[in-house]
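Following this message is one structure expressed as structure tokens.
Every protein chain except one is present and positioned as in the full complex.
Chain lettering (A, B and C) follows the sequence in which the chains are written, and residue indices restart at 1 in each chain.
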Amino acid sequence: MIKAGIIGSTGYAGGELVRILTGHKDVEIKWFGSRSYIDKKYADVYRNMFQIVDAVCLDDNMEQLADQVDVIFTATPQGLCASLVNEEILSKVKIIDLSADFRIKDVKTYEKWYGIEHKSPQFIEEAVYGLCEVNREDIKGARLIANPGCYTTCSILTAYPLAKEGLIDMDTLIIDAKSGTSGAGRGAKVPNLYCEVNENMKAYGVATHRHTPEIEEQLGYASGKEVVINFTPHLVPMNRGILATEYAKLTKDVTWEEVKAVYDKYYANEKFVRVLEKDVYPETKWVEGSNYVDIGFKIDPRTNRIIMMGAIDNLVKGAAGQAVQNMNLIFGLPESEGLDLVPMFP
Amino acid sequence: MIKAGIIGSTGYAGGELVRILTGHKDVEIKWFGSRSYIDKKYADVYRNMFQIVDAVCLDDNMEQLADQVDVIFTATPQGLCASLVNEEILSKVKIIDLSADFRIKDVKTYEKWYGIEHKSPQFIEEAVYGLCEVNREDIKGARLIANPGCYTTCSILTAYPLAKEGLIDMDTLIIDAKSGTSGAGRGAKVPNLYCEVNENMKAYGVATHRHTPEIEEQLGYASGKEVVINFTPHLVPMNRGILATEYAKLTKDVTWEEVKAVYDKYYANEKFVRVLEKDVYPETKWVEGSNYVDIGFKIDPRTNRIIMMGAIDNLVKGAAGQAVQNMNLIFGLPESEGLDLVPMFP
Amino acid sequence: MIKAGIIGSTGYAGGELVRILTGHKDVEIKWFGSRSYIDKKYADVYRNMFQIVDAVCLDDNMEQLADQVDVIFTATPQGLCASLVNEEILSKVKIIDLSADFRIKDVKTYEKWYGIEHKSPQFIEEAVYGLCEVNREDIKGARLIANPGCYTTCSILTAYPLAKEGLIDMDTLIIDAKSGTSGAGRGAKVPNLYCEVNENMKAYGVATHRHTPEIEEQLGYASGKEVVINFTPHLVPMNRGILATEYAKLTKDVTWEEVKAVYDKYYANEKFVRVLEKDVYPETKWVEGSNYVDIGFKIDPRTNRIIMMGAIDNLVKGAAGQAVQNMNLIFGLPESEGLDLVPMFP
Partner (left out) sequence: MIKAGIIGSTGYAGGELVRILTGHKDVEIKWFGSRSYIDKKYADVYRNMFQIVDAVCLDDNMEQLADQVDVIFTATPQGLCASLVNEEILSKVKIIDLSADFRIKDVKTYEKWYGIEHKSPQFIEEAVYGLCEVNREDIKGARLIANPGCYTTCSILTAYPLAKEGLIDMDTLIIDAKSGTSGAGRGAKVPNLYCEVNENMKAYGVATHRHTPEIEEQLGYASGKEVVINFTPHLVPMNRGILATEYAKLTKDVTWEEVKAVYDKYYANEKFVRVLEKDVYPETKWVEGSNYVDIGFKIDPRTNRIIMMGAIDNLVKGAAGQAVQNMNLIFGLPESEGLDLVPMFP
């Protein structure tokens, strides 16, 4: 039985980790960390967990935690994980960080986009970017996982095979992404109130969103050249789900079937990536509650562009589900253990 | 491995059965019945099932089906199951009927409220009302289960212990229920269009809703006298969930703790019934996707009434989940097999 | 041109006042009060007002305001209006208070349910309860209007004619009310976040909600006896709208047409009250954005109860619209001036 601790267990991503790990037969959660709700019963914070989780919230003491568990998930604001981690802790326990602290290899880029100083730059090199379908082998031996962002997971996986195979002109790549509101977290802010989000649609963080450099870095590795893109996130009146619509010029004349073959080359054996049939496009509802990434695409001969679309549940494949997938890889468990979550419809 | 067939697998309740049974380790679905989508791939009707279910929809042939499976679920409009069932079929296979055909013991009452003739009145007596927490022992030996309605499951379980113990004056019982829109089914009708339901709230079927006699009959058994109630259903702009708010005069002076003790007498060992703590009231979101019934209550000394509130997911405990619970009981499996569904939040 | 000032113009009710008064041809808003946004442009708080309102928010200075305007609307938390008003102010200006400060004649009842000391009990007697359809004549000469609550407006008007005519047994009256989320205000609180409200339904303030004594007092006046009721508010995932479902025993044998005649006796000439046709029940969407109250009812001969249903837009007839209706009456304008708001669908 793997013993797990969660720092930040009362945010939406933390709550989803609890939901998934509760159903994982090889894991026991030993530490429900939450600075906001110390000493409060977890099931009083998330009443869906009444009579399921019988624990109280604890402080975020990573030192103490490292002695008690095998893996620590940090589902916390940017900067916290980097400020807590050290060599001694990493020698005792695996860390899967759901924040952005170790996702970007260039510390200057991190500090510029996030506007904070990095407290543990010495571990950036070691950290493995936990996009399982891309970095599976590296993840298996990792001590420190940088669990990818929600927008990034969706955006990268949707374009990855085509970037890797040079099928799209990376200079023309534009990602227009739409996210459910749980991506904004559980903080009490006016713009996230029901009445402000409901019956409303808007873009935000235009040309400045922090997931941009993360996407650029990973697609840069894939394509073998520096990538600079436009990425525009939008807020959608729904709880869960990300849909990324991506546009790029094709570098050569290809048919739908040829592009499909390229996707299949990378994803045919990937359980959690479903490349849809011709003229079928992903809908966020079809992956809700599950760890799937659904991908569809259309070639437009009029403009010689390809429109790629990807959908995930931002809290599962975009956060907690992928974190558990990483944990499974690290501990040698079947990769989909605890993640056989059938999408819920309607 | 139990072989199951579903007649009506492409409605919302049928789809939920597929979702739950797909995750049930002792069941294999052998027949995806759907008159509307014969020969169409099931995953083309419900794309959440892409690469999970690899079957095509078949016609609703109960005779043929009875030779191939151990249990048939009928998730069909009223009247269909009664028109298909016969002694030979029942001798071969268990039937769990999610429609109302066998829920009401008095065939005249059925015919009056449903406005159709009953085609198999000879099986009404034998059929067991599949409210597991109430009729567990009878269910175990049953051939034909009348799976309770969604409103009724919620309404009955919320009041049952108090009715049984004579704590409430049944003549004063009023049930004001609110349901998500999946309860209206997947039929293409203008009143169920997104723009008609969204940002809207209404009552319907006032004093005439078909679940009324079902609630009255069951609470009549519980209280030992004839029960006539007001039941008012409402349509709520959400996909899933039923909340029942129930009002009744108390027959004696009791404290919250004493009422709680009465609930505990019946439900303390029931996994799927969660009686909430004092001053906590159920929310449909806390049971979403799960088989739980959450119950809370408040005594109002000003009016000597008790306000009881219950919440379920209408597609799970109100339909498919309870059907699987019944199946588990019939086949001697652990009652919660395949139903360890942790409520999803948010 | 009537000069108006709004204290609390940046809450949802205040914002709705601005929306309505902006379209009122005889009113000019001279003071956009908002303690939270002093010196900020109003249109930066509510961007729907960009290029429509060109004013900055001011502090809540009622003394100063009284010298500059003809009418002050206070759309503020409980207690504020009572703490600001005095004889000098009332001698200069009309006050329409959207809070509960002057709604309840018995100051002890107010203080018990609201948990605060009343700072101006000397004006309670003078204040007129601004339910226009009931107190029209008194309103015309008033200096201080207690603008009714949203739940109360809907609850009272739905039952008023029947209470007045003794057609229902007031001891059996139960009001089960459902409200959109704007009723909870614009405060940044976790329970009002989009992800907590969306896809969720719950009761709250069970047997303790502050609108209860207000309903009881007014229906007491109507029926001529002390009234004690059960009132249960529920939160619905929609922005606007209240639906009240009310249950009571009938005191005599009546037909639908006879009850309709009783409603017509009081409402036939009321522009803003629409008593619906037989077997038609109100939906909140049909009154959205308008000042209408829609009322429907059903007699249940099985239980001898009548089920009355009323729907309003909580921000219009339940707050700002009714406040403007009161203003029109006070200043001798046509009662519906500025309130010819056609309900918006969908």
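Quick note on the criterion: contacts are C-beta pairs under 8 Å (C-beta built on N, C-alpha and C of every residue); 3 or more make two chains touch, one makes a residue touch a chain.
For clarity, every value in this text was computed on a predicted model and none was experimentally measured.
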| item | value |
| --- | --- |
| Of C:Trp31, C:Tyr46 or C:Phe73, the one touching the omitted chain in the full complex | C:Tyr46 |
| Omitted-chain contact residue, chosen from B:Thr153, B:Asn239 or B:Thr303 | B:Asn239 |
| Option from A:Thr22, A:Gln68, A:Thr232 or A:Ser336 whose C-beta touches the chain left out | A:Thr232 |
| Contact footprint on subunit C, counting only the chain that is left out | 12, 15, 19, 22-23, 46-52, 182, 199, 239-240, 274, 276, 280, 283, 285-290, 294, 340, 342-346 |
| Touching residues on subunit B - with respect to the absent chain | 12, 181-182, 186, 188-190, 192-199, 237-239 |
| Where the missing chain touches subunit A, by residue | 172, 174, 176, 178, 180, 195-196, 198-204, 206-207, 228-230, 232, 234, 236-241, 243, 245, 247, 281-285, 288, 298-300, 302-303, 305, 307, 309, 311, 346 |
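Keep this in mind: only the chains that are shown with their structure count from here on.
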| item | value |
| --- | --- |
| Chain whose mean Cα position lies farthest from subunit A | C |
| For subunit A paired with subunit C, centre-to-centre distance based on mean C-alpha positions, whole Å | 46 |
| Mean-CA-position distance for subunit C and subunit B (Å) | 38 |
| Contacts with 2+ other chains: residues of subunit C | 195-196, 198-199, 237-239 |
